[in-house]
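Only a single protein chain was left out; the remaining protein chains are all shown in position.
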Amino acid sequence: MIALLIVLLTPVAGALVLAVLRPLGPAGWLNVTVSTITFAAAAWLTWTVAASGEIAGYSFRVDDFNVYLVALTAFIGLTTSIFSRPYMRHVCETGLTRKRGMRIYHAMYQAFMFTMLLALTTDNLGVLWVAVEGATLATVLLVSLYRTPEAVEAAWKYFILCGVGIALALFGTVLTYFAAQHVIADPSAGLTWSTLYRHAGHLEPAVMRLAFVFLLVGYGTKVGLVPMHQWLPDAHSEGPTPMSAVLSGLLLNVALYAVVRLKMLVDGSLAASDAPHLAGYLLMGFGMVSFLVASLFLHRQRDIKRMFSYSSIEHMGLMTFAFGLGGPLATFGALLHMLVHSFTKSAIFVTVGHATHIAGTQRIDHIRGLIRTQPAVGWSLLIAVAAIAGFPPFGVFTSEFLLLTATMQAQPWLTVALLGGLAVAFAGLFRNLHPMVYGAAPEGQKPVRANMLPVAIHLALVLWLGLAIPGFLAQWLDRATELITGSHLL
Amino acid sequence: MSITELPLLQQIVLVLAAIVLFTSFVLLAQARLVAAIHAFAWQGALVAAVTTVVAATGQTPHLYFSALLTLALKALLIPWMLHRLTRRLAIDRHVESLRRPALVIMAAVALVIFSYWLVLPIVQQELAYTRNIVAISLAVVLIGLLMMVFRQQAVAQVLGFMSMENGLFLAAVSATAGMPLVVELGVAFDVLVAMVLFGVFFFQIRDSIDSLNVDRLNRLTETTEEDVAGEGG
Amino acid sequence: MNAHTALAFAALAVLLALLSSAVSVFAVRTPRIVRTLALPLFGLAGLAALAAGLITLFQDGVSTATLPLGLPWLPSRVRLDALSGLFLGVIGVVSVAVGLYGPAYVRGFERGRDSLTALGGFAGLFLAGMLLVVLADDAFLFMVSWEVMSLSSYFLVAFQHENAANRRAAFLYLLMAHIGGLAILLGYGVLASFGGGFAFEAMRAAPLTSGWASVAFVLAFIGFGMKAGLVPLHAWLPEAHPVAPSHISALMSGVMLKVAVYGFIRFVFDLLGDVQWQWGVAVLVIGGASALIGVLAALLQTDLKRLLAYSSVENLGIIFIGLGLALVFLGTGHAPLGTLAFVAALYHVLNHALFKSLLFLGAGAILHSTHERDLEQMGGLLRRMPWTGLFFLLGCISISALPPFNGFVSEWLTFQAALQAWQLESGVLRSLIPIVSAVLALTGALVAATFVKVYGVAFLGQARSRHVRRARQVPFGMRAGQGWLAGLCLLFGVLPTAVIGVINDVPRQLLGAGLPQAAAHGWLWLTPVSPATASYSAPMVVMLLALLAAAALWSLRRGAVRRVRRCDPWDCGFAPPTPRMQYTATAFAQPIRQVFGLLFNIEESVGRREDGTLRYQLSIGDRTWGLFYAPVMRAVESASRRVVRLQSGNVRVYLGWTLATLVVLLWIIS
Partner (left out) sequence: MDHLLTAVAWGAALLQALLYAALAPLLVGWIRKLKSRLQNRRGAPVLQPYRDLRKLLLKEARVAHTASPLFRAAPYIVFVATWLAAATVPLVAVSLPTAAIADIIVLVGLLALARFFLALAGMDVGTAFGGMGASREMLVSALAEPAMLMAVFTLAMSAHSTNLASVIDYQLGAFALRPSFLFALGGLILVALAETGRIPVDNPATHLELTMIHEAMLLEYSGRHLALMEWAAQIKLLLYGALIANIFFPWGIARSFAPADLGIGLAAVMLKLFVLGAALALGETVLAKMRLFRAPAFLNLALLLALLGLLSQVILEVGT
């Protein structure tokens, strides 16, 4: 419990301090420190949970499923903060933003971390909603940090679309509460997920179906499911790169986490009804559509960060599909994919940040010959993209392998669509990547001071997961799988 | 069931809910911005009223508090902020009439029927009137969304957004006798922050495209080859 | 000397390969290290692999082990049986040659701007990947190492990425490798979902309906065929192989394609189990098409390495003809004949690995000393680089399937297998197979023409350009690498019975029977079916050739006539011939281009340069591109063009989408 409190309170304190801290240098360091403490606490929390089962109380609930995401979130938050310190200083030097902007940036960074962790650890659907909405509010200012017309536009679209989506999610929550009222005596517990899950069988199917549609559309907007995804590329491409990294690496995961939790409820309530797998089918449909559409989007990209945000949509679609497919194998694969995708994608965004600084632009057709200009950046971009494209020996391949296997057992004919989508996405990524990394360097491109440590760590982890899944992680993911699907894989 | 069998207070709730629905039609059709803001304020007040009535019927005292909260926030604070903004943005004389209003209104009506049709299968409730309230609030939410789709003016879009929130409140209080207090506070806080941020954005948008017409925010797109939108950095 | 020593050697090979790629990291500081340490380690790895393969083949045991890798419920297992052993040997032989050849060759790159780290590092990974593919005993490890192989070879293709051709080739290669890999994965998936598990044992036990078996076969054929460069999936091969550094091209053409063949054999003959003759027909047809189109395309090329790449397509076609025959015979229940065809295919696998690597190394030697890949610029190299010339000649003879060299033996065996078609019941097959063998014959003759052109234009005659005239001998290491392979070519040609005796373990373990009668009449006589049917005694042919030649020399080089006077060429008494008057490679191919033109889209144009001299332009396009590739690309393009309309940029439209989605979903659920 104490660990949990530290995990939650450190970012809050950090946010408050950073909001008032004027000098820039210390702020960056403080940001790193706070993230480090958070990560340490998260590690402690993880250890506690792994040792002595789930922690519950004060409308918080940390079980194997979300503690794994807590650890992931804290870790990505740490590495990204390490990357963002020199990066944002460089941004400041280029004059894209002022001191005040930097204060907002640091404060909001921690605030965002807080909302993420809150959303993950809370047991109350209402608080979950509040936290996710809070995440939107915390990041929307970051998107418009640079004040360029594009940035403002992106922020507005982000704000409006996610606001609406979230509002719909709230309606879904209200409906859930409405259904719960007649099942659960104590109204104050009517939004407590664990209680609801216990009584899921008695929740009225008709209401829960309605509720789930609203929740799916609402949180799905945040996940970036097609056709509610339009905010995502804009926000990713216009915000500062560290923010893109955490958005892609964390926010989408958390939103998907919410969807999965609610799916568990709805499955419980619909189990007896005529369409027991409704939620699963909806998820599969959304996932498949998002996956295919996004992979097609990859072919017509002019902006490097937009391209990778579409690849995020593609992978979220894949995970959504897998969770919808259900079954231990698919769920295990989806959890693993969440992990490796976050690692790889945030590594990619970090590298892309350096690349854009080298070239001075995000336009793909102006970024050339990275390997010549700065081999470290060029090679890591190349390898990271190979990893995200699902090439062994990287972890993404492992998870995609599991997903394909599961699909082949459940819905053989969908496998073809998946493989086609993978091939198309791969072609889209590499046809844009090739001219950027290879070839002669255009004059005027100079190497920048780049901190490739986070990238190295992330890629190393992904490589490790690709070669062999360590036993404890396998056990852990398996417990999470059991939590979600109710059956073991190992 | 016929309305005559209901106790008076619930009849009142139904009446108020009907008027809320009406106000959101007004919001949808209202051309003048300031008038729309007024309509929104009235809607907020009505929701607050519904809350009070429900509080009076049931044994949920904290609803009084949330009624107060709603009144303060939705009927007074936010409209006031919108007023100030419109004045400072010098658009308080702004008039924006819908294209093909008849069609839009028809769509809204269709949405109302649709939402009623949706809640029909809900049978478990001993009192069917809550179900109908849900239908009403669902309709309010959908109409709010519809308004955001059809209004090009940023402030108008915000109004639509807020009226969606009203619909949510209505559902929360009338159908479920209020959410847990933590949640209500959180929601209220979020709405407030959102409103502040909207204010900030109005100015940012005006600075960037010196207009508040959201249709002009179309740089970020993949569609056309020649435009080089989306290259910030 | 039990089975586990073999496995130990294999492990040693993998470790050495990884080590060689690890040490290349230091090449960032000191490029020399690739030459002095990484490539020797590479050669040692090859040696270890060769040892492992030979040990396995000589005492045909099966040994397995489990690695600390893989999925929690599917620990990666490796298995070393005769088939793996054979291919380990193939990989090893060529790697040894590369280890000898590479150091001197990469010296040329040390002054270049491309980092040798990539070259050495990915070469090591490439080798390790291939070794692991051959060793893998479960689909997961197989796929991982398979894709490691593809990915690292892709980086090697993109090594000199400053010229656009390499980039384009690398992209095309990686894309098709990826698609092929997905097809293979799907094929394994079919087996796994029936056999319940991705371990190969489970797959062997999989109770497949014939329909699903055919599905799996088709998937595997597409996947492995794409890697093996079978027509029409060969488009990447002639692009990718030439642009890689030559010792890598040797590995890719000589070994990687064989790994694809290994995958096919493992999948179809081992995992899939009972085969159907219809598959054999498909393989026969595709193999024949590849052989013919490959050799014709090769004949029309003027870029030496590109020509060799196309001839790889042709040779893989021959291998698959053999495999197709094997499938047909096995599918119709003629096990001994199936074994014969199978052995023929394996023999050709060995041979092609040898002579194609040899030829690529030779091309590399030419490139090294003249910086020239274009035949039209070469000429007279035999007198400037005699050793390379000699080894290249041996390679040309071997690949042209001329006795007494190794290429001939495998083609002879294939013919023998085809000629047993009379034993088949179905008349259709009985008439189809001889037609395929006629295609094989035509291919053989065209190959001879191709390599007469190559050798005659490159090594004979007079130099056609100044830098070629300045060519000189390549260092000893490079010559040693070629000599090793050339010697083996001759050896495999002269002692077929011994080689078959070694290969025999593979069919014995895989199909349950070897070729008992092949060497029944002593090592002198190769009698695949029976002495009455056909017999070939390579040693005696060599011996008699040598004897007769000696006799002729002895009888003619005596007395006054021994003297040979040097003089100008006569050339029917025309003006003294200049290098420009020689037949060019294009001119050499012209008659055949006329005859077989319609298989390609050929554009000829004769114009005048500024100075009034005639200029002749010729472009030879591959028809398969327009038939198979362009439509797919167009489809994807137009689909994405349609899809991006979603991102119209108007927020109200986006909200409209949300509303619409919501309404539709609500509609659906109620």
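A, B and C label the chains in the order they appear, each numbered from 1.
Keep this in mind: a residue touches a chain if its C-beta (ideal position, glycine included) is under 8 Å from a C-beta of that chain, and two chains touch if they have at least 3 such contacts.
Please read these numbers as outputs of a predicted model, since none were measured by experiment.
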Neighbouring displayed chains - absent chain, whole complex: C
Chain not shown: contacting residue from C:I397, C:A471 or C:L662: C:I397
Which of C:L460, C:L599 or C:L618 contacts the chain that the document leaves out: C:L460
Residue of C:L172, C:V541 or C:A639 touching the missing chain in the full complex: C:V541
Touch residues of subunit C, complete complex, unshown partner: 379-380, 382-383, 393, 397, 400-403, 408, 412, 415-416, 419, 421-422, 427, 430-431, 434-435, 437-439, 441-442, 444-446, 448-449, 452-453, 455-457, 459-462, 521-522, 524-525, 527, 531-537, 540-541, 544-545, 548-549, 552-553, 556, 560-561, 563-572, 577, 579, 581-583, 587-592, 594-595
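Basically, only the chains that are shown with their structure count from here on.
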Co-neighbours of subunit C and subunit A - touch as defined: B
Pair joined by the larger number of C-beta contacts - B-C, A-B: A-B
Farthest chain relative to subunit A (centres taken as mean CA coordinates): C
Gap in Å, rounded to a whole number, between the CA centres of subunit C and subunit A: 44
Inter-chain centre distance, subunit A versus subunit B - centres from mean C-alpha coordinates, in Å: 30
Two or more partner chains touched - positions in subunit B: 118, 121, 145, 148, 214, 217-220, 222, 229
For subunit C, residues that touch 2 or more chains besides their own: 644, 647, 651, 655, 658, 662, 666, 670
Of all residues in subunit B, those that touch subunit A in their complex: 60, 118-119, 121-125, 130, 134, 137-138, 141, 145, 148, 154, 157, 161, 164-165, 167-168, 171-172, 175-177, 179-180, 182-183, 186-187, 189-190, 193-194, 197-198, 200-201, 204-205, 207-209, 214, 217-220, 222, 228-233
Subunit B-touching residues of subunit A, taken from the complex the two chains share: 59, 124, 126-127, 129-130, 133-134, 137, 140-141, 144, 146-157, 159-160, 163-164, 167-168, 170-171, 174-175, 177-178, 181-182, 187-188, 190-191, 204, 206-207, 210, 233-234, 237-238, 297, 300-303, 305-306, 356, 360-363
Of all residues in subunit B, those that touch subunit C in their complex: 111, 114, 117-118, 121, 142, 145-146, 148-152, 214-215, 217-223, 229
